[in-house]
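Below is one structure. I have some questions about it.
Removed: one protein chain of the complex. Kept in place: all other protein chains.
The block that comes next holds chain A.
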Amino acid sequence: MPTTTASAVCTTVGNNILLRLTSGERDVKLKALRELKNQIIGNRTKKLSFLKLGAVPAVAGILSDAVSAVDVADNDENDRIVKDIIVQSAAVLGSFACGFEAGVRAVLDAGADILIQRGCLVEEMPLLKSYMEVVDAGARSLKMIYQSKMAPKYDFLQEENMEFLLSLLNNESENVSGLGASIISHSCKTSLEQKLLFDAGVLKRLTSLLGGSLIQRDASLESIATIFKNNPEVVSQFVGPDTGRTLSCIIEIVKDRFARTRLLASLCLIVIRNASPCYLQDVGIKTKLINNLLELLDDPGRVGDEASFAFSSLIAEKEDMQKLAFEVNGVDKLYNHLQKGSLHPRRFEGILLALADMCSKLECCRSRCLSLQVLKLVVDALAHDSSDVRSAACMCLRSVSRSIKNLSAGSFMNETIVIPLVRLLDDTSTAVQVAALGAISNIVVDFTTRRSTFIRLGGVKLLVQLSKSMDSTIRLNALRALRNLIFLAEDKCKEEIFMELTASLLASLICDPEPSVQEQALALVRNLVDGRINSVEYIFAEDGIILDAVGRQLRIASKAEIEIQGMYVLGNVATGKESHKEAVMDQLLLRAENKAQSCIIKFLQSNDSRLRTAAVWAVLNLTCSSSPGSSGRLVKLHDAGIVSHVKNMVNDPCLDVKVIYFSSLSGFLIVVLMVCLMTSRFSLVQLRVKTALEQFNSFDDSLASTSCLQFLTVRAVGELSHVVDPSSKEEESIANYFRFSMKKNKKKKSTRTVKFCFDVPADSL
């Protein structure tokens, strides 16, 4: 026998209610509103079905009519019914908006928020006790609307709005003041708005509400956190002069018996500490906060879900907090929750992120994770239905795999981890792809010979594919993973990666529109050409298009990071054969159009010591005395004015550059001599050698002079003895000058060593 379905019954009941809402009888209408309210409270399904029936605009219409009809000051029977209709329709609309985004959209589309504000929250409200029920209902309803991100932003910049907000906050009704606080939590986004609210005295009012009812306390804590968030100025102005009382009050609330209040108070303190780390330095308070949040994880509801996110914001990027969290067994406690299984995705995500933050800096946390075998659960989470969980699992894996100690042991490069990770490179969510690339970037820094596992599982193919992505973040992260994979990789591994990448793709990535991608592409090439000497050949593939791209990028780049990587590419190539060195020379001496000098001179003069260092290494490798063509290149570098720039580096504040300079100076002494000897002008020989030796003497300003100078001068003069005929007068002249210099500096031991070093080959020094 045919029967009526449940949904059909619902629709019939719904239609019936809606029909009664249109009744001319106020009593019927009121009764229908009450019925509707009771039907939808806490019931998403009912909300949705009434929404589809068009209940929201119908109720908004009733509210509009009632607001027009009511006399707020009157209190006769008729007005009491109208006021009841306003209360009930506001409650219905608020209920539609509560935790139900489609409902919020419908309420906003019907203009109900404005209606409620205009009809319920009238200017006279502080004076009208008879109207307080309406005001309360309106406030409750608007509060629900303002809990949604879709609600319109409240404009604090308008003076009348600020006045209205203050009137809400000053209202005795907890719903009305709670609404004021909700508006702040919802709409205050910029530092200007934070400042305006602070200047208007809102924070003082909110602080006083901390002593109010539970609703007021919670709403106030949330708003205070909103006004302090990332605003050290407001924090210092407010907390500074009155640190004791305000902070003590919030710290006290951290011990509140209500879990949500404890969470909100903790969040408030976290915001204060994150904005101004000078506050809340007391270890006891920090430990209390950590313990509180770890305990809140036990809450089975939303508070428990959110506690791990609050925990993350407390410890993220802060090693001291991570250490404290470790000391109170934070890793173990998080792991215990993870172990429970069947977690709500939000909670699962939060715990994984909390573990990721704990392991981001400290090896002890990573070790604990590994000894607890947390990774097994994390790896399982890589295949979770929720993309947020998958992403968080990748981040957790990324943090744990920052451990060089375990990378060296090859702890991560195994199929159990690599297979699900590689699979995520194809994920539908870009965020998951990026997170997976982050974890892969670390795991492929494998110091054992297990990289082949990653290649065998198709990792390289996918990474190369992603390096061609339209999304620059994906390109960047894919290239970083490839760069790390190729770091000190064996020849076979390099060969396979290069075959997949191809020279033309690499050349185009070096010239990518995104500077950070250019940097990673250059860093990849830098690693590619390092290692065995035949690796240098990669850069000359396809008529040297990679080398040309590197040179071109160096001539036009304006970002130091790109220039540094580019210079290390050339420096590494310059450790190769003569032809390699000559190719680097060509690139270095080329000038960009409209440029008065070559890029190498610009780099040697750079303010960035990392770039100066990279540039000096390239020059040093080109002038390495062991290669036959070095003297010719030195002459070219000298003629290009590069020698003088390197010489100026003797006073470089960066020790590294100074030391490299001294290392290279022996080579430069040779070129100076070579240049001079070619011109057969003895006086010039003396002059140049003298200048060079003077540079040594100037390195006499610290403890370094006693040891570094000694070594370098010995080595340099030792090399000179190779260049200059041992029987010639030049040698004697140099030796005499050196003895004189050393005597002047009271380096008697050095002088003796110098004498000695004229008798032994430079190589043995």
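Here is the rule we use: contacts are C-beta pairs under 8 Å (C-beta built on N, C-alpha and C of every residue); 3 or more make two chains touch, one makes a residue touch a chain; residues count from 1.
The rule we apply is simple: contacts and distances are computed from a predicted model.
> Quick one: find the hidden chain's UniProt protein name among "Glucose-induced degradation-like protein", "Mitochondrial inner membrane protease subunit 2", "pyridoxal kinase" or "GPI ethanolamine phosphate transferase 3, catalytic subunit".
Its record in UniProt gives the absent chain the protein name "Glucose-induced degradation-like protein".
> Among A:G103, A:G138, A:G350 or A:G438, single out the residue that touches the unshown chain.
A:G438
> Among the options A:L93, A:I272, A:A325 or A:L362, which residue touches the chain absent from this view?
Checking the options A:L93, A:I272, A:A325 or A:L362, the one contacting the hidden chain is A:L362.
> Which residue from A:E252, A:D320 or A:D586 sits in contact with the chain not drawn here?
From the options A:E252, A:D320 or A:D586, the contact with the absent chain belongs to A:D320.
> Pick from A:V328, A:A383 or A:I404: which residue touches the chain that isn't shown?
From the options A:V328, A:A383 or A:I404, the contact with the absent chain belongs to A:I404.
> Of the listed residues A:S89, A:S308 or A:N527, which contacts the missing chain in the full complex?
The single option touching the absent chain is A:N527.
> When the complex is taken as a whole, what residues of chain A touch the one chain not shown?
Residues 319-320, 323, 362-364, 398, 402, 404-405, 407-409, 438-439, 441-442, 445, 447-448, 480, 483-484, 487-488, 523, 526-527, 529-533, 568, 571-572, 574-577, 581, 609, 613, 617, 620-622, 624, 626-627, 654-656, 659-660, 662-663, 702-704, 706-708, 711-712, 715 of chain A touch the chain that is not shown.
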